[in-house]
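A single protein chain has been omitted; all remaining protein chains appear in their positions.
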Amino acid sequence: MPQVEFSNIVKRFGRVTVLEDLSLTVQDGEFLVLLGPSGCGKTTLLNMLAGLQDVTEGTITIGGRDVTDLDPKDRGLAMVFQSYALYPTKTVRGNLKFGLSAQKLDRAEIERRVTWAAGLLQIDQLLDRKPAQLSGGQRQRVAIGRALVKNVDVFLFDEPLSNLDAKLRTEMRLEIKRLHQELEKTIVFVTHDQVEAMTMAHRIAVMNGGVIQQIDTPDEIYERPANLFVARFIGSPAMNTLAARIETSGQAIAAIHGPSGVRMDLSDYAFRTPPKHGDTVVVGLRPEHFIVGETAEPTGAVFTLPVRYTEKTGSDVTMFLDNGEKDLISVRFDHKHHHVPITGEAPPVWFPKDRFDVFDAASERRI
Amino acid sequence: MAIRWSWASPRLALVPAVSVTLVAFFGAILWTIWVSFTRSRRFPEYAIDFEDLTRQYDRLFGDNAWATSLENVVILALGSGLAIVFGFILAAMIEREKRGEGFFRTLFLYPLAVSFIVTGLVWRWLFNPDLGIENFLHQLGWESADFNWLGDRRTAMYGVILASIWHGLGFYMALMLAGLKSINTEIWSAARLDGVSFWRLYAEIIIPMLKFTFLTCAILLSLGVVKTYDIVLAMTGGGPGTSTWTPAYFVVNSFQSRGNIGFASAAAVMMLVMTLVIFLPLVLITAWQARRREARVQ
Partner (left out) sequence: MSTQATTAATAAAGVRSKARKKKRISGSSITIMVFLTMCAAFVSVPLYVVIVTSFKTMDQIALGDVFALPTTWTIEPWITAWSEVCAGMTCEGVSHGFWTSMKILFPSLILSIGVSSVTGYALALWKIRWAGTFLFVLFLCAFVPFQIIMIPLVVLNSSIGLFGSIWAVAIVHSILAMPLLTLIFRNFYKDVPEEIVNAAIMDCGSFWRIFIEIILPMSANIMIVVLILMITTVWNDYLIGLTFGGVGTQPMTVILANTVITSFGAVKYNVDMAAALLTAIPPLVVYFALGKFFVQGITAGAIKG
């Protein structure tokens, strides 16, 4: 029922246009993540849904009801903020109760909801404390609790995990996921952290420059990025992108990388629109898909380039190969199974035939 | 359509402040300016006197007491300026010495809690020629000591200045102390490492860094000087003669004793002009600082 729909949203601050004709539908019960670098308009979009910022043009509906001009409190939403935004002078209980003040509820119902939310988030012990007496993780739980008690159908999260340390962040990630599975509410979650997006979302909307670049499941976004921006933004280390020229001969189609002369066999690549001989394209190669040493898999390319330097990160090694351009090619592999090359060595590195991503050089779109 | 209270409430809440500003400030200032061009005497008249538009101003600038008042404003500003100088020296010393900071700060600031009326009366007592400090000095054997400043037209103003400094010293010290404390502590350490001498450190680094604090102090002092009234009334009652009149005293006197509203208004307008002249740099500095702060953020 509470499907959220943005139709043809335009947002301007003075003469600066932040969002241009944006449309987006969030399904009932869906966990949608808005992902993008800072300044991409994702928080503006969330704030407009919350009613904290005005919409310049377009409409927003929640469950078919036009909420574009409604007061924030009348939209049937709850929001969790980045800095938690707990009321410093109220106790945890007071914080939870104040969230119910817009709804005219009797005292027993308020008590019931507070107890329920506190139990769900394991903050029963903290109800009489002030926010200043809580740890970061506890404050986060209270902030979520304050949203939960309102018993609404749509929850908004504005980078709620970015102020937590790495360990707590993982813990809260699971917690939010668990709550979503239990309560089955619609969630719109804003973040710039791709790990959060990949692990939590049903669907991710990748935004840049006020435009939704791709909206799809995490797998699809990882496997088949719609354009170069998404390709480079998702994945760590970032995807290698090589400008190359297409060469066709009969059925065979390949891309040649100029500076290194490496030939990439694209015969198995599922083109939407096959390029012509001589076209320039950008070929994307994920660092983790490279194979170091001998392999039985059908390979699409072999790189024999000098190693500039290597970085060990626990189980993995990333080595950077000099391909004659400014950006080095990064290759990630498991160092337990392979000898780690030293600087200057040029070990052969293979790339599987079915793992390429190819983009048009001019439009930067996937082809 | 229903009223959006989230839109209406804050605007309703601003109604009192906006009306006060419009009526009591804007309206009143315009009223005074208007009346200064009429023939109003004991009661306000609202017909502008086109025959002799500047009659009140002509009379004002022909008035000796007004000339004295203007002169006194300058003397008072220069004299009380010492409060800034001493305020800075005190602040620098307190900041450097640290010992007894709380004690000295509390002590230097207490006069500020005392009204100008009380300040004036107290100093009047100290200047009393028969029983005050002069008498004390005579008894000590310094027969020629002359501390009866308030009794002489030439020196009465210095008495007022001394009392003003006593009252305001702590205020400027507090502002300077706040300015000094906002200076990055690493500068002191760096200067010590570089072996910069005490005097050079202050003359070349600290004072230039505090130039905005100095300017703020100077402007606040000037605005205070233009408004000086109570302390003159309590110390000298404007006398001897009109030797210690100030513009503020002049306006109140024209209104209350002479009962001439048009004349008092003209003098009040001149006070406003003086304030604007002092105020302009403050506005410009504030705007400039705000822009600089924004530039730094971006």
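In order of appearance the chains are A and B, and numbering begins at 1 in each one.
As a working rule, a contact is a pair of C-beta atoms (placed from the backbone, for glycine too) under 8 Å apart; a residue touches a chain by one contact, two chains touch by 3 or more.
As the structure is a computational prediction, the values presented were derived from the model and not from experiment.
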Among B:37, B:88 or B:116, which residue is in touch with the absent chain?
-> B:116
So which of B:39, B:55 or B:105 would be touching the chain we can't see?
-> B:105
With the missing chain put back, which residues of chain A would touch it? List them for me.
-> 47, 50-52, 71-74, 77-79, 81-90, 98-102, 146, 150
Interface residues of chain B (partner: the chain not displayed) | 5-6, 9-11, 13-14, 16-18, 20-21, 23-25, 27-29, 31-32, 35, 44, 86, 89-90, 93-94, 96-97, 99-100, 104-118, 121-123, 125-126, 128, 130-133, 135-136, 138-139, 166, 169-171, 174-175, 178, 198, 216, 220, 223, 226-227, 229-230, 233-234, 237, 247-248, 251-252, 255-256, 261, 264-265, 267-269, 271-272, 275, 279, 282-283, 286, 289-290
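Simple rule for what comes next: only the chains that are shown with their structure count from here on.
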Calculate how many whole Å lie between the centre of chain A and the centre of chain B, each centre taken as the average of the chain's C-alpha atoms.
-> 60
